[in-house]
Every structure is written in C-alpha cells, then in structure tokens.
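Let's look at chain A:
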Amino acid sequence: MQLQRAHVLVCHGTNCALHAPQALVDAFRRALRETRLEPEVRVVETGCFGLCEQGPTVVVYPEGTLYCRVSPADVGEIVSEHLLKGRPVGRLLYRDPAAVKTVQTFPEARYFQKQVRVVLRNCGVIDPSSIEEYIARGGYLSLGKVLTTMEPAGVVQAVTDSGLRGRGGAGFPTGLKWRFAARAAGEPKYVVCNADEGEPGTFKDRLILEGDPHAILEAMAICGYATGAHRGFIYIRGEYRLSITMLENAIKSAKELGLLGKNILGTGFDFDVEVRLGSGAYVCGEETALFESLEGGRGEPRVKPPYPTDRGLWGRPTVINNVETLASIPHIIEKGPAWFRSLGTPGTPGTKVFTLCGNIVNTGLIEVPMGITLREVIYEIGGGIPGGRRFKLAQTGGTSGGCVTEELLDLPMDYDTMAKAGTALGSGALLIIDDSHCIVDVARSFAKFFMHESCGKCAPCREGTRRLYHIIDGIAGGRGSPRDLELLELLSRTLYMTPLCPLGQTAPLPIMTTLRYFRPEYEAHFGSGVCPAGVCAEPGGSTKEARAW
Partner candidate 1 sequence: MATVTLNIDGQKVAVELGTTILEAAQLAGINIPTLCYLKDLNVVGACRVCLVEVKGARNLQASCVTPAGEGMEVTTNSPAVRNARRAVLELILSDHPYECLTCIRSTNCELQALAEAFGIRRVRYEGERLQKPLDQSSPSIVRNAEKCVLCRRCAAVCEKVQNVQAIAPQNRGFGTVIAPAFEAGLAAADCVLCGQCTLVCPTGALHEKDDIQKVWDLLSDPAKHVVVQTAPATRVSVGEGMGMPPGSIVTGRLVAALRRLGFDRVFDTDFTADLTIMEEGYELIDRIKTGGVLPMITSCSPGWIKYIEHFYPEFLAHLSTCKSPQQMFGALAKTYYAEKAGIDPADIYVVSIMPCTAKKFEAGRAEMGSSGYPDVDVVLTTRELCRMFKEAGLDFAELPEEEYDAPMGITTGAGLIFGATGGVMEAALRTAYEVITGEPLASLDLEAVRGMEGIKEATVQVGDLPVKVAVAHTLGNARKVMELIRSGQAGYHFVEIMCCPGGCIGGGGQPIPTDLEIRQQRIKAIYTGDAAMTLRKSHENPAVQALYAEFLGHPLGEKSHHLLHTHYVERRRNRDL
Partner candidate 2 sequence: MGNEEKQCVCAIIARYRDVPGPLLPILQGIQEEHGHLSEAAMHQVAASLGRPPGEVYSVATFYTLFSTRPRGKYVIRVCENAPCHIKGAPAVIAELEKALDIKAGETTPDGKFSLEFTSCVGICGVAPAIMVNQDVHGNLTPSSIAQVLGQYR
C-alpha cells in the first residue's frame, strides 16, 4: 500500500451528484496526471459531507480545507495552487454565514462545531464503494466481536443498555424489539432494514446508504446473530438509485470477503442480505405495509397486534429497523453502551441525524447529540434564515410531524419533549419556513401529500385526508368560513385517534399545529378576505393548487 501525502475528497452524494461530480473527479485526475502529482495525491469519491446547499463540495486533506461549489473549471487552480504550492484557493473556500468570513478548514466552520458524527462518521470521509476503506476505519470489527466473543443475548443486552431508540420516527427501544424477536417462536426469522424513506424533507437514510453502506450490512448481520435470523432484506425506495447501487456493490464485496453469506468469518454463522425496491408508496415506510409490499402485495398496513417481532414478514418473527438506527449499532458494539449513553439525553441517548431544508442558509445533513435545541440547529449550524427574512415556523419530523413557532425553539429535541409539544422528532427532517409564506398555502401542501399517499384501506384516513385537503384548499381559495375551521378540528381529532396506521394518525398533526399557532391567518382568508402573505391569489376562485394530482 502506497502512502499518499494528500487526499482530495469529492462528494458524490445525490445532492452533489446533481452537478455531475464525476466530471470533477475526472478533472482532478487529469490535472494530477498532468502535474505528475498522481502518485502522492489520491482522489476519493465519497458520500455526503453534509453541506448540500454548497455542493459540490471538495475537501482536501490533511488540512481539511473545504471548497464549495467547485466546478471542473476550478480544478486546475486547486491543483496548481493548493496541492502544488500549498496555498488554499480563497475564492472557493466555504464562507461561514454567521462569521461573515471564509473558513480555511472545515472544523472551524460553525456548521460543524456542534456536530457529533457517529452515524455519519464515514460519510464524506471514505469511498463508499470500497470495503477496504470501511474496514480501515474499523468496519466489521464489531461483527467480528459479536460473532467471536459474545452470546446473542449479550448483544441484545448491549443494545438494550445503550438506550438506543428507533430513529425511523416512533422512537421504540431497539433493544426491546430485538429481545422480542429473539424470544419469539417460529422459524425462519428475518431482519429487515427499512430504507423506504419518504417523509418529505428527509434524506438522511439516502445519504447514509450512499456514504456508508457497509455499516448497515454489518448492523444487520449483528442483529441477525442476536435474534437468530439468517436472512435480511433492505427495502429501499425505487427512486434511490445511487443508494441501491452502493448497497448492491457493498453486498457483493462483503460476500467476497466472507463477511456476509455462509459461515461468516469462519464462525459458522450464516447471514444473507438482499435489496428490494419500493415502487412509489410512502405508506410502505410503515413496517407492516412494507412487509405486504415485500411479499408482493399492495402496501397496505396490517392490524397490530400481532407485532412484527411475533409475526412480521411472511408471518415470521421479524426485526425491522430504520437505516439510521442500524447505523448506530456497530459503534455501540465497538465502544460500548456506556459510551453511547454519554451522548444525548438520559431519555434518548445518542445522536440524531437531521436534514435541514427550506428557508435556511445551510441546507443539508447534520448529526448532533439528542437534546440540542432547535434554535442552535437553525441559527448556529444552519446559519439562520437567508435573505433577511424572519423565521415563521419549523416543521419537525417531516410532514407527518407538527409545526413549532419561535416560542418553542429552545425546547431540547428528543422524542418525548417534542411529542409533549404536540409535534414529533420523527424522521429528523427540519423544514424551516420564513415569513414570506402563507400558512394556509403551506398547510394545503401538507394535506395534499397525505391525500395522495393514503393507502385507502381504512375509512377515516381514506376519506379524511381528502377532506382535509379540500377544506384547506377551499380556505386558500377564499371560500372558507369559521365552520371550516371547526370541521378541520373535528377531522383532525378523528384522524388523530382512529386510523389503522400512523399515516392517518399523524396526518392531522401539521394541520392541528398550524391551526393552533396561526388561526388568525386562516381566518384572514375567509370570505372576501385576503391572504396576508399574498401567496393565495384569486380569492373566491380556485387557485392553481386546486388541480388534481
């Protein structure tokens, strides 16, 4: 193995991939060849580094210099100035919005200062297509550890002790889930990775899979060992092409090295993983709907109980975990439950990956300890609201979460506190909305999503999500009346309490919370009123948004 004096890391995450980073990589390789730096500088295609708004990003090690919005035309200058002469290219450096100055190396950026990268520790650092790089960063060590030194029950105990809770949104204790599955009667058992990420505003699982696919495979194998399963499925959105490619490639190389398949590491433990694709149905993110879909049916949720750990995929005991949950596992095994518990809050230990989007300076992927406040995330990491606008509201946990206003920005973010505040931590999506937007228009967008994604199996969700949309659309169109708000509240109460699955049960959250905080703005639209934000045009008539999907 040859040592290199510098590494050029080019982000290949989907958000950066918009800008054809392959051209960047090619340009770097060409320039390095031309300058004969090729043997000493290595170009690495990595997963997401986080700063999606600034993409494509390039990080040059060992200094950790962060270049943003790099185009192939800039490559010559970076090579000749930085790599040859050691002078960073000032005009491409990351400009910290809060500090109003450029930042030489990325750890100086406020964007990174409050972050704790556990789940994302390899993202943007290693070449995700290289199992060697994963192994070099300690990958598959935890699998080796559990297979050679731990009893299955000990693994379950370690996960239980860590206090890890499901990162898909519900926050169910992962150790408990594993214990139920381990105890359940019935063979075979399955491990399913829920990568059907569909919550609007959420793209963490996509970027984790793109940036560190082996972590998921390792975690699934650990889970299989702990629960007695020998087969795993990763159910992933059909739209996530790069993740799918990365996963398939990772499975292939792991099998080649005997880290998956028969007799892993010579321990006699067998575990296989397959990738299965969704076909466009948000509801398949609900675990039992996912099973239905994986089995080849309509992705409609099942009645619970029985729970998946008793009767899941094909009626067998099944552990189903979210990508981010699984991504924490190898670290918990490696560093121990106590270490994990030292992060985050007592009720929700560990870190959480959030995705920032909407009206915020730094959109992208971040990982922070549980319990951080929304204000810190928005203003310190996220760089605040762009364009001199004011913060109006944030939607936490994706569209199925609720909304919070300025007053709630100092709440510590964890499952229980957020739920108490009437919203949800959920998938970790943070959609920031500034004061140029109309609450009715935004709420309509939420409602439209649920109308479109309701599976249609249970009556209240099937009919109720459509009604939510129609009523809000009517208000936006100037056809609203106080009665409509009563109806929205009635519907919200019904939807919150009665549907078969969480899709319908959470559909009213954004409506209930926006109604709670912005009722006068809804009311302003009534009759011949106007939209205070000037977004909903044509009062009295149908707006553009009224058209069907």
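Candidate selection criterion: all candidates are chains of the complex that A comes from, given by their letters.
As a convention for this text, a residue touches a chain if its C-beta (ideal position, glycine included) is under 8 Å from a C-beta of that chain, and two chains touch if they have at least 3 such contacts; residues count from 1.
Just so you know, these numbers come straight off a predicted model, no measurement behind them.
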TODO: Check 1 or 2 against chain A and report the one that touches it in the complex.
DONE: 2
Task: Residue ranges of chain A touching candidate 2 (in the complex, touch as defined) - done: 14-15, 17-18, 52-53, 55, 197-203, 205-206, 237-241, 274, 276-282, 293-300, 314, 355-359, 363-365, 395, 399, 429, 431, 433, 437, 441-442, 445-446, 448-449, 452-453, 455, 544-545, 547-549
